[in-house]
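Notes follow the structure.
Removed: one protein chain of the complex. Kept in place: all other protein chains.
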Amino acid sequence: MRILVCISQVPDTSTKIVLKNNNTSVSSDGVTWVINPYDEWYALIGAIELKESGIATDVHLVTVGKADVEPVIRKALALGGDEAIRIDADSNDPYEIAHYVAEYAAGAGYDLVLCGKESIDYNNGTTGAMLAELLDIDYIGFASGIQVEAGTALVTREIEGGEETDACNLPLVISCQKGVAEARIPNMRGIMAARTRPLKVITPSKITAVTEILSYELPPAKTGIKLVSPDNLDELVELLHTEAKVI
Amino acid sequence: MNATEPMKAIKGGEFLIRETSADSIFIPEEWNEEQLMIAETCTNFLAQQVTPNLQRIDEQEEGLMRHLMDEAGALGLLGISVPEEYGGFGKDFKTAMLVTEKLGAGHSFSVAFSAHTGIGTMPILYYGNDAQKQKYIPKLASGEWKGAYCLTEPAAGSDANSGKTRAKLSADGKHYLITGQKMWITNAGFADVFTVFAKIDDDENLSAFIVEKDFEGLSLNTEEHKMGIKGSSTRQVFFNDCKVPVENLLSERQNGFKIAVNILNLGRIKLGGGTVGASKDVITSSVRYANEREQFGRAISKYGAIKYKLAEQAIRTYAAESAVYRASQNMEEATEMLIASGLDENKAKLKGTEQFAIEAAILKVHASEVLDYVTDEGVQIYGGMGYSAEAPMDRSYRDSRINRIFEGTNEINRLLTVDMMLKRAMKGELDLMGPAQKVAGELVSIPDFGAAEEDGLFTKEKKYIANFKKAILLVAGAAVQKLMTQLGKEQEVLMNLADMLIELYVSESLQLRVEKLVGLRGEDACKEQLDMMHVYINDAAERIAKMGREALNSFAEGDERRMMLMGLKRFTKTEDINTTQARRNIAAKLIAENKYCF
Partner (left out) sequence: MSVIVLIEHTGGIIKKQSFEAVQYAAQIARKIGTTATALALGSVATTEMEGLGQYGAQKVLHVADGRLNELHSSAYAGALIAAAQKEDSKVIVTLHDIKGRAVAPRVAVKLKAGLVAGALSYPDTEKGFVIKKAVFSGKAFAYVNILSEVKIIMLMPNTFPVKKLEGKAVVEQLDVSFSDKDFGVKVKSVNKVTGEVPLADAELVVSGGRGLKGPENWGILEDLAKELGAATACSRPVADLHWRPHHEHVGQTGGTIRPNLYIAVGISGAIQHLAGVNGSKTIIVINKDPEAPFFKAANYGVVGDALEILPRLTAAVKKFKEHHQ
């Protein structure tokens, strides 16, 4: 079984967002780049676990980005990916990105395509379902557990107010979240092997984006907290009623 | 590097008399992708496994430290510099130093890690025969076995060769029977294998033995109660006719003291790296707290008094780091040259390290004192919370202190710095006499105000540093001439000289690093680094002047003294700069990044 894991590079969670060019772009100065945590901790490690248990034969990684994403790709290889594909393009339009990945994946014979439930930069969470549509295969979102037996995936996924377990024949796209796997740290063996694993760069055929980000805005600073004495909680409840209007 | 260029081979201690070019040093801004990934693995390991458990570690929860060492072993972090044939990863010295630095923020875990990978593993790796290495090294590199090192005794600390532990051959000639008591043994509580130093019969010098935990006659005392690094297992180890197979004698009889000294050289520079890592971590905590804590309606990081502290923490740490990696690179290059000249790899490593023993001692002293400064100011920035056991500064403050004591006290290391320098001069390895006489000659000639040199970005600093060298040669030359054989007893003068050497080495390393960095990134991207260089060298000049005066005033008199003091003044003179603004710039960067960011 061959697995394709979609990864994207995002600013580390603790990054302070600084806007530039008249608020039309986000500054990358001093940003620490990481693999999107949902892609890394759940999709990638989930795939590696399937390989370790003998179910998967190959774990390939794909990302859309320019050459500056390669350190992050090699980290993914250090965690255990066999091969990486970088699609040489830069976009924040979900449709455009999904198209590039699908163009690569369409003829490549993957049985399972895994991605994180969303990326922590644009918070769309739409790549998985778009890929499924483009590849004309099934899709299960918000998975918290994946098992594969005899060409069928058993996927536990979140539903409103609980979870359910679905069965679906491969090929299949799954978006992953907490529960699929546990985060790992790349070990020395993996780090040293990462250098020798192939990182292919492919140029996609151009497609026109259907959205554009015109500008960004930072949230207004919270205008001062109101501290309430622990001895006067009636006042707090009153404030919730009259001021915040939440009860 | 290219081994066919012998000119590049810088000798240890030569920094005092030779100019170094910026492009010949290694700077941490040059880490490659693989090294950065290894560093990130270390940082993530601490963040996930160590930092959340510091309290449990300090309570010495049963099995926890062993477990953490197992985890570090599973990640490969215990075998970084062990050759691949013995189950390690064969990484170079700088990479091993990087790992030590990153894990240096791990408090007691760092101590266990350093002891295991350093004094716990290296004696066997460097001095063991193949059978010994095959038996022990793969287990130590994977972390299956934990290592410890038994040198210090109740009455033999700094004077290690005076130990009372004795070994004698058993009647059947198959075992050595070791009897004695070792003290302050790091990792003793959970170690599987100990390198033990003892004198065989009435030998003059120590021998070293590989002793397994289960050998008959070895027993442990209870855990010591310590000021800091409470999670580090520290016990006395007792040997009562402890039966050690003869094949476990390490290296040759009476070679133990040499082993101990060489392993300490390695340990010292590693300690330099580890304390730099701890300093960076404390700075990050300090900045975050200063940005969060508000007083009089503003974050305390907005106040100049706090900015000064943050900047000074960063300046000293950045300077120490520059020196650590400069020396690491030198050791590595020296080792490669020795290998190229036909020496066996392990011997080359030891000899390469030994060549830079002066620098190793300097780094040990400087970086451990920087950490003490950084944690002290960290406590201060935290204010009342700094004194609370619920905030991180309490532990950092207590844990920092040991670094000035172990691996040779900072006093011993200061003495060694000067002692080694003078010994090398005596042996003709280092030509101090010529340059010293030249400086003495300069004193009676008309001062050279220098032809108007091209005013480059580093012209002044390079001049200052050249002058610092003259200042040291002036004071050291005079001390040797005046005190002659008495110099060894004038420890205050030796301390002064050591401090001057330390300031010189660190100033020069910092200057070279910034020069190289500007070459790589351009001046605009290095503003804060330039500020750090300006402030550090400015202050170093004053410290060198003070130390020099103190020394000269202790042994020189009359006109001679006046003349030398004038010379000293000339060699430590710097142009006035606005250090307040420079520190504010550095602090502004730290505050904006909310972490140590250089």
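As written, the chains take the letters A and B, and residue 1 is the first residue of each chain.
The working rule: a contact is a pair of C-beta atoms (placed from the backbone, for glycine too) under 8 Å apart; a residue touches a chain by one contact, two chains touch by 3 or more.
A quick note: this is a predicted structure, and the numbers were derived from the prediction, not measured.
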Residue of A:62, A:105, A:132 or A:146 in touch with the missing chain, whole complex considered: A:132
Sole contact to the chain not displayed, among B:201, B:292 or B:344: B:292
Among A:55, A:89, A:199 or A:228, residue touching the chain not depicted: A:228
Where the unshown chain meets chain A, residue by residue: 11, 13-17, 19, 26, 37-38, 41, 93-95, 98, 120-130, 132-134, 138-142, 154, 158-169, 178-179, 208-219, 222, 225-230, 233-234, 236-241, 244, 246-247
Residues of chain B in contact with the chain not shown: 292-293, 385
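We take it that only the chains that are shown with their structure count from here on.
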Whole-Å separation of chain centres (CA-atom averages), chain A against chain B: 42
Chain B contact footprint on chain A (complex, rising order): 16, 30, 71, 74-75, 78, 183, 185-189, 191-192, 194-195
Contact footprint of chain A on chain B as seen in their complex: 33-34, 36-38, 40-41, 44-45, 48, 74-77, 79-80, 89, 593-594, 597
